[in-house]
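Just one protein chain is left out here, and the rest sit where they should.
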């Protein structure tokens, strides 16, 4: 069956962050596939993945990587689908600056839609919003998701006001 | 007539950067509208713009701003359409770090698709790629655009090789 | 009863920092209210809060948030009361730079009075100093607070000199 | 006659930035005085200025300085009035980071209300908002000032929409 | 005829920096070729270049690029020859941090020998030192180059001492 | 017996990082020596080491140091062999920026081949690639090493696809 | 009895770092005094300390502080003795950048001799070197101290070479 979103990551160690994208897509009713593709260690696999993506029916690719993170940008150079980049704070990263700048600062002509450091969940939501722009059912799910966010804040505000901050701090 | 992409900016002084998005969309055959909306000086106008966007038929919003750039993130909080953020290097900016981080580092739940500093052109291309995922004509334009990019590099490589770098430097 | 200071935060997880503001205001004899308001998840709640603040008798608003922290700046755009911004070092923050720059680097016309990273206590003291400029009782409390600070340093200096640093290190 | 706001700066070379504070206060109907006080070259003058400020009727002090900017913090340590700090991008500054961090990162107990780099104008507006919290006439001026900001954005938006961005770019 | 060093750059606009590498290699008696190869705009050309490099007799590749600079790292992933990366300060770069980190912070397994920002000349010298480790003639040229550097400093020191700094400043 | 690579470090506390270089060289069939040499505490020892390196048959020197890391650059100034610099994140380092910049930003004439922060392993691989450019046996080992990297990624991808991410996360 | 060096710190919590200065001075045969002086909480005490320092026979002052660290610079403005500044990585510091820049970037006319982040030990050694420039006994102690440093490196090098790195890693 055709998937709408492809989630790839440079190393299996990125799974705790990138699985948040998968989880968000499931909640928002969007189909996806998920695997490991390394720009530096499996360049041919990356090329095959990116070049076949549109033909296989994908609408968006989410790519996460750490350090000198070339995966999102290289995939973007190999497909005309939108590519969402997730900078990952890997060990030996310099506070995440390396992956953020390697993904964000793409040259004119080859954009990557970059989300926050370790923003796997937001990558999933962003992909869903792209689908939702054309699919009313997903758009409705997005609206409900936003209502939930709002409800949770309002509930926690009410609880805090009732209990007072001193008691709330002890929770 | 319905536009597919809405381009907004915090101040008219952002036009030289943000008009690059408009230019890219025209080249790629995507319709758009363009205006000024300020998060801090016209908050109600921002709310009206964002909340009506989907109903008016927009598929993507591109929002550019400098300094403590709140426009892209606030618009993203008010619509479930995908929002592309363009960090702009304004005067008194601290090398652009302020607008990059204000746009990129959104909390979980409310993503902004951030492009490079002053990346107006890339914002337009990214918006077109989102449209192109569902519209074969735009996808074809994207493919042709990429072929052009490739052709230009190959031409400049051939010219450099023929002339040699010493003569080329004098051009 | 009318409160003088409104303390708001983007998420209940900011309470450990923001409760320091409440504690400081209590010590300095200033009344306050405290709740959760999210710029991105409850934009309408934020607007209602900010637009009613002056009418409800507030003199100052303290707003704390992390990451791409838009709450202080957006509240400042919606009221003409002074707004104090507290940058909070949230998880996935890039060492706090994101919240500092998102709060500090406001455009001309809409200032936010920014305090140090995680400076909840200083936000409370700063709010009290604004009240104290017009209220002699609070001013007196401020003066006593400063005397206490001084006394504590002098006591610790005396103790250190008496004991010597070698013994003091072992405390 | 009693002034409401004291504006001081570490060097006369800071006047182009700090005079923006004076200009804003004039527009908002707030009285002020303005002079040069250097923390490092005239420490006694700084002490005299800060310690006499409240007695002379000042309600707020605005202090601007560049590099290792100690003036705002030291003044804040010597008075219980609110102190607004303006980081100034001086020559040999490291992109302004030195003055921002020297002013912003004050220890617990001694806050400085920091505004954006070179934010002289915002310092004036912030001081006026503190006065306006207690003075209805200044509050009204603040409201009118905000309306003006809004009007200017709306006018520039309308003009841009009418002319189109191509013609507007040529202005 | 077989060349020893391949110099490539992401865009012809990098030539002023990268021609410094060519110049250094000429002075040190090392043969080279020079062309334009873009990771993002001509990915297949990059792959062909890197995969054929060893067979064509190259001993070292020098790759320069700006912004999110993926060329050096991707080439290093496609060959087992040593790859020297030159971070280039392009327009819209964030002070060069983006290209430095995109080139330097490669993951374990795929190193890039990174030189200073805009360090085209040093890239050429470094390549020559790698050749010189196995080629006594190039090693001798390296030694003479170092003697020249030393001589120039000693000459300028002597001249400065003789003239005095006051007169030297006026030169 | 003659060694091909010399590994030195500023302090024995750097051994956990620098031993990764030794391990990589062993795997790739390259001989090496390893010791402690401090630029600041044993300057004469550093000079003797660097000046005798070529005569003793070394082809490459790997030098690691933290903080204001002068060892790689000073060694590069004293030999015409290629020098690989490893920035080490020592205690009291400022996130590694100090050692990165002290090693990377060498002046024109004296390059250091800098690898990623704590990149001991990559330094070893880079040294082997320099040897491999002239030694077919080492080149073959490099190729096999790259094949292994690729195989491991493909295996982990297959495993992840089979198991699914939910089960994989629990490993 | 007259002390040669005065060690002061902004808070007793700085003692673990600043006691390293005392320890170094003891080892190098230099007399000292040590106490707590806060620029922000005890400004008058700071003034008295700095203005009396020369008269009391001090030759150097070492001042340590964290965050917006004004103590070293303010003391330097109040005495013509040399002042050594120790930036301290306090809690809520932004990786130490705030204290480094607040101490280092002093305006022309008022220098502070800044040492590395948390460099209490180096501050003591630097103070001793200033004394040693005029006192042969201290100079001799300095020379012996340097010989010890050298000896320790040579011993650890010899041990590492004998044991080999594999066994040494297990220590």
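Per-chain residue numbering starts at 1, and chain names A, B, C, D, E, F and G are given in the order in which the chains are listed.
Simple rule for what comes next: a contact is a pair of C-beta atoms (placed from the backbone, for glycine too) under 8 Å apart; a residue touches a chain by one contact, two chains touch by 3 or more.
None of these values were measured; they are calculated from a predicted model.
Participant: Among the chains included here, which ones are touched by the excluded chain in the whole complex?
Facilitator: D, E, F, G
Participant: Out of F:4, F:102, F:141 or F:156, which touches the unshown chain?
Facilitator: Checking each option in F:4, F:102, F:141 or F:156, the one touching the absent chain turns out to be F:102.
Participant: Of the residues in chain D, which ones touch the absent chain?
Facilitator: 11-12, 15-16, 18-19, 22, 34-38, 41-42, 45, 67-68, 92, 94-95
Participant: Considering the whole complex, not just the chains shown, which residues of chain F touch the missing one?
Facilitator: The missing chain touches chain F at positions 10-11, 39-41, 43, 47, 66-68, 70, 73-74, 76-78, 90, 92-94, 97-98, 101-107, 109-110.
Participant: Touching the hidden chain in the full complex, which residues of chain G are there? Just list them.
Facilitator: So the residues of chain G touching the unseen chain are 54, 59-60, 80-82, 84, 100, 104-117, 119, 121-123, 125-126, 129-130, 132-134, 139, 142-143, 145-146, 149.
The criterion applied here is as follows: only the chains that are shown with their structure count from here on.
Participant: Select, from D-G and A-C, the pair of chains that is joined by more C-beta pairs in contact.
Facilitator: Comparing D-G with A-C, the pair joined by more C-beta contacts is D-G.
Participant: Measuring from the mean C-alpha position of chain E to the mean C-alpha position of chain G, what distance in angstrom results?
Facilitator: Averaging C-alpha atoms per chain gives centres 41 Å apart.
Participant: Using the average of all C-alpha atoms in each chain as its centre, how far is it in Å between chain C and chain E?
Facilitator: 51
Participant: Where does chain F touch two or more other chains at once, residue-wise?
Facilitator: Counting only residues that touch two or more other chains, chain F contributes 95, 100, 116-117, 119, 146, 149.
Participant: Quick check of your reading of the touch definition: is the inter-chain graph here a line, ring, star, complete or other?
Facilitator: Its topology fits none of the listed shapes; call it other.
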